[in-house]
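Let me give you the structure first, and then I'll get to my questions.
A single protein chain has been omitted; all remaining protein chains appear in their positions.
The chains carry the letters A, B and C, assigned in the order they are written, with residues numbered from 1 in each.
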Amino acid sequence: MKMLINVPESVVPDALRGMAAAHPELAVDPDSRLVVRGDAPVAGKVALVSGGGSGHEPLHGGFVGRGMLDAACPGEIFTSPVPDQMARAAAAVDSGEGVLFVVKNYTGDVLNFDMAAELAEDEGLRVAKVLVQDDVAVTDSTFTAGRRGTGATLFVEKIAGALAEEGAPLERVEAVARQVSEASRSFGAALSPCTTPAKGSPTFDLPAGELELGIGIHGEPGRERRPMMTSGEIADFAVDAVLEDLRPDAPVLALVNGMGATPLIELYGFCAEVHRVLAERRVPVARTLVGNYVTSLDMAGASVTLCQADEELLRLWDAPVATPGLRWGL
Amino acid sequence: MKMLINVPESVVPDALRGMAAAHPELAVDPDSRLVVRGDAPVAGKVALVSGGGSGHEPLHGGFVGRGMLDAACPGEIFTSPVPDQMARAAAAVDSGEGVLFVVKNYTGDVLNFDMAAELAEDEGLRVAKVLVQDDVAVTDSTFTAGRRGTGATLFVEKIAGALAEEGAPLERVEAVARQVSEASRSFGAALSPCTTPAKGSPTFDLPAGELELGIGIHGEPGRERRPMMTSGEIADFAVDAVLEDLRPDAPVLALVNGMGATPLIELYGFCAEVHRVLAERRVPVARTLVGNYVTSLDMAGASVTLCQADEELLRLWDAPVATPGLRWGL
Amino acid sequence: MVDGEALDAGFFSRWMLAAAEDVEREADRLTELDAAIGDADHGGNMRRGFEAVRTALRTDADGAGPGTPGAVLMLAGRTLVSTVGGASGPLYGTLLRRAGKALGDAETVDVAGLAAALRTGVDAVAQLGGAAVGDKTMLDALIPAVDALPRGFAAATAAAEEGAKATVPLQARKGRASYLGERSIGHQDPGATSSALLVGALARGGGA
Partner (left out) sequence: MVDGEALDAGFFSRWMLAAAEDVEREADRLTELDAAIGDADHGGNMRRGFEAVRTALRTDADGAGPGTPGAVLMLAGRTLVSTVGGASGPLYGTLLRRAGKALGDAETVDVAGLAAALRTGVDAVAQLGGAAVGDKTMLDALIPAVDALPRGFAAATAAAEEGAKATVPLQARKGRASYLGERSIGHQDPGATSSALLVGALARGGGA
């Protein structure tokens, strides 16, 4: 697999140098691996910090800015960042109002953020954590690592970020983040595996004519392999999988998300099918976002995330946001 | 090649149905293949209409909205739309102030837009045209079809769109569009070919370990094939190719554009290298946009577009825009 | 159909329908050729256009079809312009519209008249696209075909096919293939190939 890179070892810092060049409104430090709002700490505001392995861009660094995250700590490709880095991020953005860690539910992310929270609390910061665990392909039981955090991360970061921007206290920001997390479910399918720079070859074999259902965002194989399906069939499967876990009694926010290499024209076609299925299931859609937002390097495929949204969540969703990856109203 | 589609024949209308579902603020008609601002025609405003083959998303349909295009007419994949469609678009958005056609320089686009202009003028519309021809990989001479229109289309549509939004007359909008077009040059490289739904297999063979330099945005092979290069080497080659044709004596607008399947993390790394080369060549960069904007289906690779920008162009670049693909200040 | 005979609207309709069949059959090959030096859509473009021509000829004038040779070609040309897009849509559309216009409202036309009308159409294509023989375009098949047409359909077909084959060693100077520079050499031009199909379908205008 060919990549537009220099050497595999420097992919993450190289990308951060590019972010620094393209986004002077952010404070990007390629060495200590932090992406921070240029105006942080923002007085009187709860700070949101997220992070995780790299390779999911624009998540998380691309969601730093007014109305969303205060800082992101990118780890190596698909590798949770380290506690020191997270604690440094927290210290850089805390205005005294406390810090909310948005953590995707992976063993590595959970353990490292836990350690970071201890470090930050040792420094006198108030830290709350919200776990994102939306992927219904994974059964949530005490005998598993629980559902993975995927597309819902964007909803949590956007909506909690909007509330924090309004000056809400840590408890309320944490509560709304938890509400969004609990109200969101996702399901994804891959048409091709991805290739990590370090490995240099696809993370799994996917023969022509087959697809993987129930994939995550780390190039891991899915739960099931099937003969290739049409966009409409995948939409049926994905939406029904989500709706088995989430029975919305309010309109939903929908994210039709590309895994990285699927062109927008295909994602929009898939979006049409997702809307068709939702209409058939009598689930009204309040807002739809289509694009490559929570990605898995150069994987081809898509995921669907639905979030049951009350009026307040929709208001916060519509609130202004100004980040490299998500921007409106500003 | 697997695609997230139903059948190859319906890729374009399927995507338009998805756009209609995701963007209620637009008037999208999958049957007559038009993407139109929901509030068109906007009284007192010159209308901008663009279009071309599909497969370059978000170009052009994703650039319809306040501060950019009034309408886009998507053709079949890589196929210029037809004159009737363009004329219908013009009629739908003309407020009486005239229509500017933004035309990428390809024989098909030029001929069809010419015919459309005749049709529209027959209906009493005032029509102006601007040709985008920025790709320095193609020599511009009377013995060729001239330079191709690629990344600069985004600059032309954004900047002329901002001026039109301010209420400038057709002549001024046309003049600024032409200024941007003439001040812009591009160069692209592909790491992989793309696959059109109709053909179902890659448009050309690109062995592991090689790349194509000087590609366009239609899956056509480039001017030259070389052993694989690093991101830094590609940046050197591309920026120097552009600067051979464009010798900016003012800061530039830079577009670091992905061809569709190149992940954002690689594009940002490439952006760092583009900035490095520009700094070495003493070309100051006023603004940088990084992302998959003018794409070629699932092609992997990137292009660089530079536009020499005076204060007025930068002001118009920074002006508010609210489209599915490009959005700020609104 | 003997070449010397008077060609009526029925002949012209059958010509277009035969062309539509040939295009349908050869669409994948046209796309393959276009993939090599263009953008892999020529087969789809021609298929979509001639499918629409077929429909237009069937449904025009309450199923009776256009009444004169000129009307058939003008309808086919207009249909191509409004359904094909790309470079080939306006070019083939212009070819047939101008040829049809040149035929006026004559009820029948002989082969010499057809050749003259097509020459008008081909000239319009050359003017519209700014190309000349040797630029590796459809003109490399069309011009020799029109030159040979007075000697009969078979001669025109042979000339068109030869012209199409002769594009292989040429470097393209017009259309998308020109972007490839020297790398366009060694491939047959897709438009010249589809032109040869169109000319070849003439001989079947009498039958089917």
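The rule is short, and it goes like this: a residue touches a chain if its C-beta (ideal position, glycine included) is under 8 Å from a C-beta of that chain, and two chains touch if they have at least 3 such contacts.
Predicted model only: the values in this text are computed from it and were never measured.
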Contacts of the hidden chain among displayed chains: A
Touch with the omitted chain, as defined above, among A:M1, A:V42 or A:A145: A:A145
Hidden partner chain, touching residue among A:P30, A:P58 or A:G75: A:G75
Among A:M1, A:M115 or A:M228, the residue in touch with the chain that has been omitted: A:M115
Interface with the undisplayed chain - residues on chain A: 53, 75-84, 106-108, 111-112, 114-115, 137-139, 143-145, 148, 196, 198-199, 203-204, 216, 218-221, 223
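Assume only the chains that are shown with their structure count from here on.
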Chain-level touch network, classified as line, ring, star, complete or other: line
Centre-to-centre distance between chain B and chain A (centres being mean Cα positions), rounded to whole Å: 28
Interchain centroid distance [CA atoms averaged], chain B/chain C, Å: 31
Multi-partner residues of chain A (each touching 2 or more other chains): none
Set of chain C residues in contact with two or more other chains: none
